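One structure, as structure tokens, below. Some questions next.
The complex appears here minus one protein chain, its other protein chains still in place.
Per-chain residue numbering starts at 1, and chain names A and B are given in the order in which the chains are listed.
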Amino acid sequence: MATAQVPQSSSAHAAQQRPPLWRDAGVLKWFAQIVALVLVVGTLWFLSTEAVDNLEAGGISPGTEWLNGPANIQLSEGIDTVPNSAGRALWSGMVTNLRLAVIGIILSTILGLAVGLARLSNNWLANKAASIFIETLRNIPVLVQILLWLTILTSIGALTPDRGPISGWLIISQKGVSGPRIFLADGFYQWAVLMGLAGVVTYFVRKSLNAKRDREGGTSQAGKATVAIMGVSAVVFWFINPIVGFLGTPLQAISDGWGGIPQPVMQAILSALAAGAAVNWIRRFLNSRRTPAGLAKLTDDDYFRMIFAGIAALLAVIVLWRWWPGLSSWIINSGSDFWQVAADKFGDGRGARPLDGMKPTVSEGRFANYGPTGWTLTVFAAALLFGLVFYTASFIAEIIRGGILAVAKGQTEAAAALGLSRSQALRKVILPQAFRIVMPPLGNQYLNITKNTSLAIAVGLSDVVQVGQSLANKNNQFLTVFAIWMLFYLACSLTISLIVNTINARLAIVER
Amino acid sequence: MTASFTDPNAALSPELAARDDMINCRGVKKWFGDFQALKGVDLTVKEKEVMVVLGPSGSGKSTLIRCINRLEVHQEGNIIVDGIELTNDLRNIDKIRSEVGMVFQQFNLFPHLTVLDNITLAPIWVRKKPKAEAEATALELLTRVGIPEQANKFPGQLSGGQQQRVAIARSLAMEPKIMLFDEPTSALDPEMISEVLDVMKTLAESGMTMVVVTHEMGFAREVADRLVFMEEGNVVEINEPEGFFTNPKSDRTKLFLSQIL
Partner (left out) sequence: MAAIQDDLSMNLEAGGVAPDVRPDTPVKDPVQWMKENLFSSVGNALLTGVFVAVLGGLLWWFVGLVFKDSNDWDAVATNIRLLFSFNYPAEQYIRVWFSLGMLLGAVSLTAAFFDINPSMSVRKLGINASGLGATSLIVGVLPATPSGARIVFLIIGALFLAAGVGTLQAVDEPHKKFVSFPTMLLTFGLSVVAFAWLVPIGRNEFANGAVIDEGGFANPSTKIPWTIMMAILVGVYFLARAVKPMLPVKPVQTFLITFWVAGPAFLIFLVLRDPTFDYDRVLKVDIPWAIGFAVVGGAILYWLTKPMLGEIGRLVAVALLGVAVLNWVAAFFGWWSMLQKTRVSFLVLALFALAAPTFAGEKSARVRYVGAWVAVVALGHWLITGINTTSTLDIAAPPFLGGFTISLVIFYYVMLVSFPLGAIMALARTSTLPIFRVMATVYIEFIRGIPLITVLFFFSSMVSLFLPNGMDLSELAAIFIGYTLFSAAYVAENIRGGLQSVRRGQFEASDALGLTTSQRTIFVVLPQALRVSIPNLVGQAIATFKETSLIFIVGAFDFLRVANVSIASQPDYLGQNLVGLLFVSAVYWVFAYSMSRASRSLETKLGVGSR
């Protein structure tokens, strides 16, 4: 029998022979990757030590201490135009960016939606106008548009004390727009807590009313009850909100307790969290590879992933204890500060009014300017906003048009067959579906508008980039400034993609 | 009793038994994550043998032949093709891939290249043949599979049957010692199946070593030297065609045949 020549049963097979290392595909694969990793990390390490050496040779030691030092710059606008520290100046710049981004996102969405719908209109003129809007604005660089707006807006007329259109209420001039300002007053947070309570009560009332309707039929009174409870609460609590002033005391206690945590304890807690996360990940990973017949064969990649999770946890621990022990104390301090700020919002002797308002004023003098009382949009911010909003809206309009057109024609026809009118079909059938298609590219545009707020520097508006640039020009701390820019924008990008992804997930569930 | 009809050398005619081994699988095991696709396969394919692999879907037939030219990496056991063991050795992988041709269910022609370029790509860049020679061979092969006039068309312009014949010609252009067929007719319209099977029959007659995964029972019966029946990652039966269809030894084979015939 021929069976004698080769081992026959599966238990008797010979072990695979290992090829020489330089021909082993598995070894080479890892060798190449590790060499690439070492090269990249090595180059980065070399360049950064080089940079630090060069800086120190010039008498500058890169670090973050200077952020607590004096800023010595004045900001064109923002929450704090004469900041007392460099860190505060950068923070003020960030708030300006965020404000511009939020306003820009809202306005460009509204405008983009309007233009996108006009682009789909049966009316030839509306269609053409939308198409001209889109094709013109999206093909001109946004920076050029911003500078154009700045040039146009700065030539609309000088500011005088009695300038209109509605003198004393709404003032438009080459310095910008100023109008009445409504702001959060002392009692707001006390009022907000009470309104939250009212909201909880409303929720339970609605639930019981709806249950009653389900039991007995008829129409539910939930809507009316909501309006009644919330309305009455809003008015009543407006006046009696100081009754929750006592909340200040427990919040103060939390703040003190948080601030009292010793640094090693915080480091230990964070290290335990990192290690726990890694162990948990590895355990879950192994579980996913477990079969009724025992643990499945693990591939190279599987081992790599587990090793990487371990290394990541180890790195985190090293960072916490060795490289950046300040992180823990920062978490302790800022946590304590946070609760302190919250505690300060409550207390006796606070004015009861949650909201307040003021009329715009114009400062007297040779160079008239807007006073601090009103809500003011400077001409620089206006130019930036106009540029960003028009430019981004032209992209959003195209996205919305594409999304609506992508909803199957059958859906439109089905809606028509059910007797829905065109606008009903649009609102109830097409838009909800189009929304899902539109969301990811829309999120991308929101990201773009957020990143483009950095163009503020072109109009001399004090955003984080402009402030950082002028600080770094003074003290040459470019490395730190650049790191702060990166962290800020990465945080923004991450937040926006998180929001978009959450909405996307929600929509997917709704559809099912 | 069980051992005898899953013996890798079972049912060999004396003529075949005398020949050299072309493919030798011993205890081949393969996991996809936590799913074990091959549970220790022993199989021998002799030189110039035509072996047809049958089995229900998910039985591991495709995985087995994809392991033979290392499109999938087996984790335990040995696969020896033409005396070369399949390991992580780069030199062996290259050598085996250029000696083992493969035809896929979905043809997998390169859509951006003409039929001629599809066929000459590997001979020129892997076998390092001069372009003119590669093209001459390609035209000859196209004539052999019956579509010389389609040389300058793109795959998208051909029918499914024509595409599969181009795919066969593309594999043959590498002058392989072994051809693997992974359900070559499953994606074809019924009227095109025979044109592809005819090409395969001619190939078998010309003495090519072939391992064919297929559901075409007629082809299996007519062309195969031996049939292998697989189920759930195991070889259940190895038999010569007449015996397989008229007198299957395993109960599982009987059940399968009763469902399919």
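Note that in this section a residue touches a chain if its C-beta (ideal position, glycine included) is under 8 Å from a C-beta of that chain, and two chains touch if they have at least 3 such contacts.
Remember, it's a predicted structure, so these values are computed and weren't measured experimentally.
Participant: Pick out which of A:343, A:362, A:400 or A:465 touches the chain that's been left out of the picture.
Facilitator: Reading the full complex, the residue touching the unseen chain is A:465.
Participant: Of the residues listed, B:108, B:159 or B:250, which one is in contact with the missing chain?
Facilitator: B:108
Participant: Touch as defined at the start, partner being the missing chain; which of B:98, B:159 or B:186 qualifies?
Facilitator: If we include the chain that is not displayed, B:98 is the one touching it.
Participant: Write the list of chain A residues that the hidden chain touches.
Facilitator: 22-23, 29, 32-34, 36-37, 40, 46-48, 50-51, 54-55, 121-126, 129, 135-136, 139-145, 147-148, 151-152, 155, 301, 304-305, 308, 451-452, 454-455, 457-458, 465, 469, 472, 478-479, 482, 485-486, 489-490, 492-494
Participant: With the missing chain put back, which residues of chain B would touch it? List them for me.
Facilitator: Those residues of chain B that touch the unshown chain are 69-71, 91, 94, 97-98, 100-102, 104, 106-112, 121-122, 124-126, 128-131, 167, 170-171, 174.
Note that in this section only the chains that are shown with their structure count from here on.
Participant: For chain A and chain B, let me know how many angstrom lie between their CA-based centres, rounded off.
Facilitator: 55
Participant: In their shared complex, at which residues does chain A touch chain B?
Facilitator: For chain A paired with chain B, touching residues are 1-3, 6-14, 16-20, 23-28, 288-291, 293, 296-297.
Participant: Which part of chain B faces chain A closely enough to touch in the complex?
Facilitator: 7-9, 12, 17, 21, 24, 26-27, 29, 31, 33-36, 40-42, 44, 75-78, 85, 87-93
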